[in-house]
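With one protein chain removed, the remaining protein chains of the complex are shown where they sit.
Lettered A, B, C and D in written order, each chain numbered from 1.
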Amino acid sequence: MSEKDMNSKVNEMLARSEANVKNSGKKFVRPEDEEREVVAPDGSIIKVNPIYDYFSGARPEEEKPRNGIVEKFLNWARAESIWVLGFGTGCGSIEIPPLVTPRFDMFRFGVQMRPTPRQSNAFIISGYLSVKTLKRVIRTYEQMPSPKYVLALGSCTINGGMYYDSYSTINRLDHYIPVDVYIAGCMPRPEALLAGFAKLKELIKAGKAEKANEYARNFDWYKANQKKIVKDWNMPDYNW
Amino acid sequence: MEYITITTGFLIILAGLWAIMTRKNIIRIIIGFSLFDTGIHIVMVSMAYVKGGVAPILDKNELLTDTANKIVDPVPQALVLTAIVIGLGVTALMLAYAMKLHSEKKSLDIESFKDLKW
Amino acid sequence: MTIAKLGYTLLGLFIVWNWGFLMGATFRKIGARLAGRYGIPFYQPWINFFKNIGVRTTITHGVMYYLGPVFRLTGGIGLFFFMPMVFTGDPNGHWTNFSFEGDLILILYFQLFGMLGMALGAGEGGHPYSAMGIARGLAQHAAVELPLTLAFLSIAIQYDTFSVYKIVEAQQGGFQNWVLFTNPFASAAIILAMLGAMGHSPFNLVKAPNEILIGPATEYEGTYLGFMQSAGSILHVMEAVLFMNLVFGGATSWAELIVKTFLIYFWSVFVGMVFPRFKIEQSITWFFKVPLVLGVLAIIVFSF
Amino acid sequence: MISPIHILTIGLGGAFALGFVPKKAKDAAAVIMLAAIALMGVLTGSWLIGLINGDSAQQVFTAGFKPPFSINLLMGLNEGALTTAVNFIGLLGGIYLYKYLKEAGNHAIMVFLIFIMGLNVVIMTRDIFNLFVFLEIVSIATAGLVILTETGKAVQAGFKYMLATGVISGVLLIGIIFAYYYSGTLNIDGLTQAHIGALRGGSVALLMIMVSILLELKTFPANGWGLDVYEGANAGIGAMLSAATATGMYYVLYKLLVMAGPEWNYWIALIGAVSFIGSNVLALKQRSAQRLLGYSSIGQIGLLMIILGFKDILGDNTPYVAFGILFSHYFAKAGLFWLAGIVKQSDIANWAVIRKKPYFLFLMGTFIFALIGFPPFPSFFAKWELVMELVNTGNLPWVVAILFGSMMEAVYLFRWFGYAIKGENENIEDFKIEWNKILPVGIVAIALYVTGYFTAQHTEAGAAINWIPLFFVAAIFILDFLPVFVKNTIAIIGMALYFYNIYPDLDNMRLVFEAIFMIGGILTLIAGYAYKGKRTGFYPVALLMYAGLTAIIEAQTTLQFFFGWELMTAGSYFLIIRGKRSMPHGLSYMLFSVGGAYALLIGLGMAFAGQDSLGMEIINTISYLPYWAYGLLIVGFLTKTAALGLHIWLPGAHGEAESDVSPMVSAILLKAGVFGIVLTLIGMGGESNSYPWLPYALGWLGAITAFSGNLMAVFQEDAKRLLAYSSIGQLGYIVLGMAMMTHLGWLGGFSYVVNHFLYKAVLFLTIGAVVLRVKTHNMYEMGGLIKRMPLAFIAVMIGIIALSGVPPLSGFAGKWLFYNAILEKGWYLQGAIMFFSGGIAFMYLWRLIHTVFLGQLKDNHRNVKEISIWFLIPIYLLLAGIMVYSVKPQWVLQPLGDMIAQWFPDGQLTWDGGTAFTKYGHWAGTAVAVTIIVAFLVVLALLLISTRKAHKVKQFDITYSGERPERPETTHVAYNVFEGLYKAMWIATIPLVETWWNKVTDFLHDTADIVRRIYNGNGQTYIIHIVLFIIVTYFVIIGG
Partner (left out) sequence: MNEILDKIKQKYNAEDVTIQRERLAFVTVSKNLAIDAVTWLRDYEGFSHFVMMSCVDWMEDGKFQLLYLLHNPETKIDLGVKTYIDRENSVMESAHHLWKQVWTYQRELREAFGIDFPGSPRIEENFVLEGWEDIPHMRREFNTKEYSENTYFPRPGRETYDPATYMQQKLYPNQPVTAKRKDNDK
């Protein structure tokens, strides 16, 4: 079989497969995401849209910094009290736990782990991000209160790394959520992470870590990017 | 003499009771009941008997003095008449029942009429 | 009540708030040193507090959610108000706060105020982990209360009063007069049950950080969290002060108070550092064993 | 006056006349029969009126002879009354059987007439042989009626009946002839004079006569034939047998007992007691309605025999007592038999069909309550009198036996009634109503009420009863066709006026309770406006309960008290059983109530022993076995407060009741028990009582009740059951407080009484209203309702804060007082248990508010509305009460303290401004409240200042490990919340008490099931029973 034949055959098949997919009927929707009807106690029917009804979904607003010295003081406090939420899906996350060991001891820099996004102001995203995990990242990021900072840890997170050509891993995190500090490496060592924190502190103290507001400002762009790849969008446009 | 009748009476009563309590056939039970009744009647009459007394029909003058010792007591005799009549009525009614029971179950065995219990 | 007294009381509150933060930091520091780490700087709680106050976005799940931290902090402050802090020999002295308004029972029951408000607020948040944490907390609290109540009753029987001030007064004049030595069973019960009241490991399943995401407070952020930290610090000190007043002879000066509360607090921290966490049924049964028996003994000793 | 002999004339004449009526003119025949019976009735009635008005009794001799040569009849007061009654019931029975007899033909009509006539003569005759003759006529007539009108099973029963009565009459005849032989007379008076029992051989004759009469009365256990007839025969005939024949026979026994002499009294009472208890126990397993009634009839006759046996002790009261019971039985049983004939359902479970015609339910209820002896029926007063007299004369075992039998009777009758009220009636064929059938039933029902009223007037204490509330209830009952709005308004106005009228007459303690009952009642009634339609039957029973409650408060005499108690029980039973799934709970409520009432009855009887009056003050000076008396009174009252062991009815009853009924029965009704306990404890002499163990035991009971009630509440999934268990616990506190018998204890107890009323009413009303909206009781099916019902949430929140005793709300007052009281009294361990219960209470309260109002809102509740405004009004009025009490506790505690000081002057609170002092501690309620509120506001202001605008989010905007929650159902933590606690404390939740009671009932039922197999349906076996009965009686009475 010559290469040409092969290519034409492939193209033909491609067309057929696409047609197949399109003709194969409705796209699968998870049962819990389907619209449903429930019967109210008084017998009336209530329509439930699970994707939007349960969520506020309001657009985020820019949160103006306070004035002058107050904001400076607060920025100092934020910088000295970085509460971290870790998000690890691959090899990257294994580099975070050493930070609490005596050798690296991030606590002395005012950095500590928090279990819930509500109480964290820094978000470490590590490892390659598939579309599936990106959804969780977006949701978690949006749930963190402003001001919030994102540390992208490792090449895969930053630009796809060795998975640059995978059908399921994203290439550039900062097209989906704003990133304050890039910690490159495959994998970065804990020292690099500590350096990242130092960098973040600098940024915060300088008042430059306002990426949360940037997200709000460019919300439509970010959302469009996110929705481009997340096909079964089953959460509101903004997760409060 | 009087003891013979009264004893006979009681024996008949017992025989009747025995029949009522042990025979399974309803007709026999009714006969037993008749016996039981008859026995009672005999007892009644014999109780009224006064030794050497005559029938309490005051047709002779000598009976008018010391009457009570010369005639048998008339009251039980009157009673026994009533009792016989009633016994007859009861027996008749029982037989009517027997007929009706038989017509319903085609049986005269008392064991087969236990629909109501407990 | 004079303005001066109110002023002193508020000053005391401020001291307690700060001391609570410092104690919290010490606890962390001790933990760090135990693990061979340097640990947080001692001023970290204040920074955390200010950072939390400075958080820009706030969410609310509803009015009750909003009021939860208010209840909590009011609970702490109220507890402070009703507790005589420093014994000066004057029942209406400056540092007796508002203890003229109520006695030990008021203090005992007022502890629930903040808990209840917090539970309701967290409940409205709708997070399942909040509910789980609260359920565990309540179950454990009930179990802790039983030996504590018995011991408190025993002390009340001993001194024939429910007034905390009078109990402190009766313990003056040397450590041999402390309840710790005059009523050892009650003291033992309190010292053990205290671990549960303080809520450190092994009795901290209520807010197990990795399992149920610090439990009740899981949805709270920013200012709420700042308020709750404040309440927590005040409550920690107040718990320690309560046990200090009841068992360890009270305090005649702020310095003594700080030393004693620190030692009391250190006891629970020490245990917490050493022992792993109990499951909730384990902790309940634990309180029903040794502390309860001690509590009953304390009662029996004094009822004859 | 027409001579009573003409009854015979009329009867026989009528029967003869019927012979001439053409066979086809059936209406004519039936009318003649009715006319004849009516004529007899008029005759005897005119005699009765004459005799009541002072005419002298008349003795009639036939044919001018003297006994034994003549039939002689006596027409005295008793005879007059009974013959009138027989004719009356005969007339009604005739009407009832009108169509039935008509179809059966002239012969049957004739026989029925003869039957009634025979009974008349049986009652009047003074000649023993004549008695035999007419007894035979009656039984032949009965059997004749059966064979003429029936087929199938009834005929079998009729044959057994013939056999048995034949043998019995044979025995009677032998007895008669021997009696004549030894005494020479057949006249009962003659035999009495001859002291037949004392003659040689006469005792055997007497035994045979007496035993055969006893057997004719179908004494247990030789009564299988009677039961079969009751079950098999037409209900109309059953009614005649049960009402008329039994009445006649009973009077025969009465006559003959005079002849037999006083030594027989004991035996009659004993046989009566055996019969009463035996047949009532055996009836437990009955499913067939008519047979059940048969057992009950026999039981009632047994009771009447006991009364006869005690006629010397009862003395002049005998007729009163006997007639009271007899008439209740006579009307009620006839009515029930007739109802059975109308409903035509053999299985009692199918009686649910009666609900399709609600007024029948009313009739059935009337009869059943009359049989059990509830006010206002004659049996209530008769039973009261009987028990009072028996206890007074030291016959306690007999009283216990009587009440045990009555209890058993209550079990099966109420079970039956429960089926009728609550059973499934969807698939059962409806029944037809015929005017001639319903008329007699209605008449006897009304007759029961009328006789009840007049029975009450007969005694001094009874006459003092305040009937106004009952008349009000009756009026509301008549107005039941009106819509809810009107009835509710009338009820509220009525209660308000009544309260306004009586409150000046009450002392402080009674005023507290009356205020809870009446004001609470009015408030809960306001919630009734939320209901639409007619709400058939609600108002009469609710008001009946309140009538009972107020009667308890107002009672001047123990009779009035008990009267009110029973009314309240009846009313609350009906209220409770209105709930959807409340049948088994209604039954157990009723049984515990009846049991408790009997304990009370004995206790009150013991109080009456040796006293002149029935005034309420007699419980202060009990001299006859006072320990037992007070103990029984307390046990009686504890059934209402649902102390541990007697509590198993409460959770179901309160949990399943309607939304506005739950607060009535929980917040209000339970206080009746507390009131009783308060009365008893005062009666025991307060602080210096000489019965130290009673309050001590009571205290422990209270503490353990508090503990287990609260613990059980923690593990409930049903919101209303949770509250119900909570009520058990709270009542435990109250009992403990009262049991302390100190000023502080009582103050704590009373403060709880007031508080529990306030917050439990709030909680039950709110949760009930929520349940009305969301249509489920299960907490895990609710959740997040704060978004939809904020006002309800606030109400529950304040309610639970008050309940848990968290300052500054009112609950803390109780806790604080309790601590001080405990320290003063020295009940440390009880106190510790109680305070531990408080900690547990906190758990279920949180669970209640969390799982219902917080957490996740369910999809199907998205559009539910705020609870009804009519619920909100009373709720917020009550909340206002709580708030006032909280901020100004002295306004409540000071008057209460003053009131309690009259019994417990020592150890009062001292008030200094707003601060209360005890020996041990101090509490400034107002100041605390102000401090906390100020602190709260300051903190709130700080939060408002330091927070930026809070963004309002929705229910799934929660952190969920990066995920989103899928459904509210899976995100709401509500089911089995306290799993950890359960793992630690499951051992304390084993339902030992319930198991125990189940064992008891199982034992009784199994016994019944085994023993009743002696009635194997074979006529011969029944004869054997009869013979054995005679032999055993002989050996026991003569031989023994």
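Here, a contact is a pair of C-beta atoms (placed from the backbone, for glycine too) under 8 Å apart; a residue touches a chain by one contact, two chains touch by 3 or more.
Bear in mind that the values here come from a model prediction, so they are computed numbers and not experimental data.
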Output for the hidden chain's shown neighbours is A
Where A:Trp76, A:Tyr164 or A:Phe219 are the choices, the one touching the absent chain is A:Tyr164
Missing-chain contact, candidates A:Arg78, A:Lys135 or A:Lys148, resolves to A:Lys135
Those residues of chain A that touch the unshown chain are 1, 6, 9-10, 13-14, 16-18, 20-21, 27-28, 30, 131-132, 135, 159-160, 164-172, 175, 225, 228-233
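Heads up, the rule we're going with is that only the chains that are shown with their structure count from here on.
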Highest contact count belongs to the pair C-D
Cα centroid separation, chain A vs chain B, in Å, comes to 111
Whole-angstrom distance, CA centroid of chain A to CA centroid of chain C, is 39
Residues of chain D that touch two or more other chains sit at 948, 951-953, 955-957, 959
Residues in chain A with touches to at least two other chains are numbered 63, 116, 118, 240
So the touching chain pairs work out to A-C, A-D, B-D, C-D
Per the touch rule above, chain D residues touching chain C in the complex are 784, 786-787, 790, 793, 797, 800-801, 804-807, 812, 815-816, 819-820, 822-823, 826, 828-829, 831-832, 835-836, 839-840, 842-843, 846-847, 849-850, 853-856, 915, 919-924, 927-928, 931-932, 935-936, 939-940, 942-943, 946-953, 955-960, 971-974, 977-978, 980-981, 983-985
In the complex, chain C touches chain D at residues 53, 56-64, 66-67, 69-71, 73-74, 77-78, 81-82, 98, 100-106, 109-110, 112-113, 116, 119-120, 123-128, 131-132, 134-136, 138-139, 141-143, 145-146, 149-150, 153-154, 156-157, 160-163, 213, 218-219, 222-224, 226-227, 279-281, 284-285, 288, 295-296, 299, 302-303
Per the touch rule above, chain D residues touching chain B in the complex are 68-69, 129, 132-133, 136, 140, 143-144, 147, 151-153, 155-160, 162-163, 166-167, 169-170, 173-174, 176-178, 180-181, 186, 224, 227-228, 231-232, 285, 291, 1012-1013, 1015-1020, 1023-1024, 1027
